[in-house]
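As you look at this complex, bear in mind that one protein chain is not there, while each of the others sits in place.
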Amino acid sequence: MTTTTETPAPPRNRAPFPVHRHAALIALIALILFNVFTTPRFLTLATLNINLTQTATVVIVGIGMTFVIATRGIDLSVGSLMAISGAIAPLLFLNPTLGPNIGTVLAFVLPIAATGLLGAFNGLLVTRFAVQPIIATLVLFIAGRGVAQVISGGQLVNFTQSGFTALGSAKLLGIGAQVFIMLALLAVAVFVLARTLFGRQVIAVGGNPEAARLSGVPVNRTRMLVYVISGLLAGLAGLITIAINSSSDSNLVGQNIELDAIAAVAVGGTALNGGRVTMIGTLLGALFIQLLRYTLLVKGVPDAAATVIKAAVIIGAVALQYRRR
Amino acid sequence: TGGLPKLPVKATYRVCFNQSEMDNPWRLAQTASMQDEAKKLGWTLIFTNANGSAAKQVSDVRSCIAQKVDAIFLTPREEKPLTPVVLEAKKAGIPMFIIDRNVDDTVVKAGTDYVTFIGSDFYAEGKRAAEWMVKKTGGKAKIIELLGSTGSSPAIDRQKGFEDYVAKYPGIQIIAAQTGNFTRDEGRKVMETLIQAHPEATAVYAHNDEMALGAITALEAAGRKPGKDIMLVSIDGQKSALQAIIDGKLGATVECNPRFGVKAFQTMKDYAAKKPIAGRLINQDRFFDVANAKAMLNTAF
Amino acid sequence: MSQPTFVQSTASPLLHMSNVDKAFAGVHALKNAELRVGPGEVHALIGQNGAGKSTLLKVLTGVYRRDAGQIQFAGEDVNFTSPPQAQRAGIATIYQEVNLVRLQTVAENVMLGHEPRRFGFIDRARMENRAREVLGGMGLDLDVKRPLADFSLAVQQMVAIARALALDARLVVMDEPTSSLDDQEVERLFGVIRRLQAQGVAVIFVSHRLDELYAVCSHITVMRDGRTVHQGPLAELSKLRLVSVMLGRGEQELVQQGQTGFQRVAVKKPAGQPLLEAHDLRRPPHLRGVSLGVMEGEVMGLAGLLGSGRSETARAIFGAEPGGGELRLNGRAVNWRSPQAAIRDGLAFCGEDRKQDGIVPEWSVRENLTLALLPHLTRAGVVDRAEQRRVVERFIGRLNVRCSSPEQPIRELSGGNQQKVLLARWLCTSPKLLILDEPTRGIDVGAKAEIQSLISELAGEGLGVLMISSDLEELLEGCHRVTVLRDGASVQTLEQTELSEAALLAAMAHGTDPLTDPSTLSDHEAPAHRSAP
Partner (left out) sequence: MTALPTTRTRPNPLHLLQGQGALIALLALLLFASLRYDGFFSLYNASSFFRYNSMFLLIGIGMTFVIVTGGIDLSVGSVAAMSSVLAALASPHGAVAGLLAGLLGGLAVGLINGLLITRLRIEPFIITLGTFLGARGVAQLASGQAAVSVDSTGRFAQLGQGDVLGLPIPLLLLLLTLLIFVPLLRATRFGRTALAVGDNEDAARLMGLQVDRTKLGVYALSGLLAGLAGVILAAQFGAGQPTEGVGWELTAIAGVVVGGTLLSGGRGSLLGTMVGVTLLGLVFNVLNFENGKGVISIDVFWQNVIRGVFLLVVVLLQSRSARRGPSS
């Protein structure tokens, strides 16, 4: 009759090395090794500095983007917000009535506050008016650059205000200041996402919004906040960009950065439809894309071919993360 | 098929200016010059901005044709795509003036399809930059070239003008050429990388001033001394570039004057008055270097 | 090793799956599983939550690829790699969670993929007629042109069944088709199954309700831990023996336990304070005057037919869809506009649709379990990991959740175990009032008894419980009182002394049949719209 068998504990084979979870890291290491062996003068402080400084703004914007994407959103307006903060700042630190000191301090505070507010506007559209994020932020993507141009009269503003430009030119141990800002923000973001109530709620909202709501997560407030964070960080990135160049060009500051940031987030391993989020991944993704660009430049690959190679490599790096079911 | 459309002599006109893009100081100066002059004359200027799209620019021109303006000033985004609409304007009886970049003159002809072309000679600009470079370096240099936007006619012609000239000097070598898209930010980023990969470089040729200014930032950050151990030449002649010459960082810049307003509208008035108009009006551009930069500073855009 | 205990006499079975293995990330879900179904047979497939029933069926239909084993269907070796292949071969499947497309009409849901066509274009009129015909054959008269989302979960389940019927299959697989149906609809379904049987179509029927198996099935396969532990005619197997085989425990051990796990009789009706009072809750068109009260330490039942507004009542109280009416908690008037507010005041709500409203699929058991408690595990905004781990371990143990570790993603758990984690999510917040919407839907007998006894235990400790259930037995044995809803209004509250099956049915069933009267089901703010961003 029925054999009533004792149930052996299901054998737990150890899963093989999870390549998909470290795809960005593996890709980055591979690219570094490639350069170590083929690019002269690659292992220098200068190389490190160039690549880190050039990635800083993308990573800073990417941190905000990661928060937004974690809630299943997307923020196309970041580039325009950078232009707005970049357009406001010179009005403050070049303003003779404010004086250089007050002006400089205000130039750090007000533009970022303004873009934070615009982030809140994005959030409002997404939460109150239930507009899909890609469209909600498309509004400021278009209008925001116009606003920046109106603020600056479309003119390129040149300046040499050392207090402010230090943001772009100061160095510590041979590494630019913006790199340290980036690393500090990243550390905070990693902590927030992994360890704080807000961070967990962000991920819950992305994982299953209705379940989150019924479990007492303030879904709308959470989504609102991620857009504000994204706005604030874009504002800061805008300031860094103009500080490095000692000039503010509202037509160009932040152009196409949303694509770079989204690509970094995706290559890093964050899922665009919620549930899987990694902040470090965003850093690795951004570094990978930057190093790829560096490599193609150093190797003298012409622009057109470089674009094709970049596309293929990015898709390949993302594909590594997806296991077949 | 008949000649050019007629233009009556009037006190004021309604004219279109179809700009191709508005994303750099040069374009801004060009637009401002057209708008200021129209205001001074008391004319109505319909301004359109194609945001860098040739197709949209065609559609902009067409909306001007639909409004039956008196004349159209077109600064074509690209040569070929804007050619068909030149014929459409002619068919609608609206005289057209081409500014800055040209249209494809194998298909449409100045004097029969459009009135005239007013602008600079990009090839000559590249050549003038090369002449200075050869003279300054004594015919021995390793050059990094910062190209303009891929595929744009100034980038193509400025590259060709320069490279054709230096080809005659075996001591001059172009060791890297990459695009900086005519912008300061990209010019800087590309130069940061290139100077690190090619520390042996002794000179830089940038297709416009913005990229040259970005390159200066990058070179200084890399510990080089622009103007001393590395020579730079560029094109455009904007005020901040002249300032860089005065500061000893930029070697020279070839002017490419964006101030078309006076000349463009004067040409139109001449055309209405039936004066003969040449098919090609080339600007007399200046050349700025340490000798004249200070004096010319206030005349630059 | 488990040997089939009974070799079927049928010479050539319609379906024969043998030695099937399937592992997910190294964990075996199926090991040497076997399933043998004769033509025209109604075959019960039973086992505890996580025993591997759904997995076995998904291997059959090509949703999952098996690691080893053979499948013969209609005398041929088959290897379906995708559901369409199985469908074409004549296997129609109703999967465990309702899997239909909610924005499209009922007719389309029934006919998608095999619509009647004319010159390559879908012939809408014929398609709708065919859908109406199939539904009519099940005794349902629905407006087939309305989007599926307009109908309740029960109707959706019936539509899923209709879809399977419309395929004219030789084998219909039903994975827990009755879990969201009430007695009336279950009867209807049985009628359908018997007709299929008469037509020579075989049926595989999965259910945790043993009575249902005995009502329609002729043969049975019992699974435990991914293995087939018994197969044979059902009539030969007593209920007690069946449960004993399924759980792998001795029969004596089981005799001592009752039908459900409730111990209501042991705990006298509490003389506690009224904890929650609701008066005249309204949220047209679904709620049109619901009044009820829950005492401390009381299990209050909420009964009604499908679509009578029970879930809606729960959601209104919890602030998920706030409506009009008065609410008092401990005598104090409250007006929760969001679940967050209700939770802060000590409420908890475990909803009926765990896939849509419950789990965060990518998250681990640990994170899912503590989602609602998170604000309390937080110091200065930072989550206290150690405390979190302690809570998780305690509740995994207490509810006997089967998972490989607290870090296993919840989507990998079987349905019943997911439900336990969700229950734990709320219990760990130590609520004052726990609202449970169909807490034991889709839960095996063992786990069901565990959950039920847990509910009793908690009520004994002073927790107020408001329990929605379609299982009359559960209501009768588990509740101190039961409020009955009909058409969105409360019609009667039965005291403990008045509780009987007859009394409940009488209160619930008066009036129209809600399934066939479209007006009672009509609904414009259907769930699809609510949850769409």
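By letter and in written order, the chains are A, B and C; residue numbering begins at 1 in each of them.
We adopt the following convention: a contact is a pair of C-beta atoms (placed from the backbone, for glycine too) under 8 Å apart; a residue touches a chain by one contact, two chains touch by 3 or more.
Worth saying up front: this structure is predicted, and the values here are computed from it rather than measured.
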Among the chains presented, those that the missing one touches: A, B, C
Contact with the hidden chain (one of C:Q104, C:Q199 or C:S405): C:Q104
Per the touch definition above, residue among B:Q30, B:T83 or B:T267 touching the missing chain: B:T83
Residue among A:I60, A:A271 or A:L287 touching the omitted chain: A:A271
Residues belonging to chain A that touch the chain removed from view: 76, 125, 129-132, 134-136, 138-147, 149-150, 153-154, 259, 262-263, 266, 271-273, 303-312, 314-315, 318-319, 322, 324-325
Missing-partner contacts on chain B, residue numbers: 14, 19, 22, 31, 44-49, 51-56, 58-60, 62-69, 78-84, 92, 104, 107, 149-151, 156
Residue ranges of chain C at the interface with the undisplayed chain: 63, 82-84, 86-88, 93, 95, 99-104, 108, 112-113, 115, 117, 120-122, 124, 146-147, 149-150, 163, 284-285, 288, 487-489, 510-512, 518-520, 522-524, 526, 528-529, 532-533
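Keep in mind that, in the parts below, only the chains that are shown with their structure count from here on.
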Category of the chain touch graph - line, ring, star, complete, other: line
Separation of chain A from chain B, taking each centre as the mean of its C-alpha atoms, in whole Å: 35
Between chain A and chain C, centroid-to-centroid distance (C-alpha), Å: 42
Averaged-CA centre spacing for the pair chain C and chain B, given as whole angstrom: 72
Shared-contact residues (touching 2 or more other chains) in chain B: none
Residue numbers on chain C that touch chain A, as the complex places them: 1-3, 5, 23, 25-28, 222, 224-227, 229-230, 244-245, 248, 318, 320, 338-340, 343-344, 349, 351, 356-363, 367, 371-372, 374-375, 378, 381-383, 385, 404, 425, 531, 533
Chain A-facing residues of chain B, complex: 22-25, 28, 150, 176, 178-179, 183-185, 188-190, 192-194, 196-197, 199, 213-214, 217, 221-222, 240
Complex interface listing, chain A residues touching chain B: 39-41, 44, 46-47, 50, 53-54, 149, 154-156, 158, 169, 241, 244-247, 249, 251-253, 294, 297-298, 300, 303-304
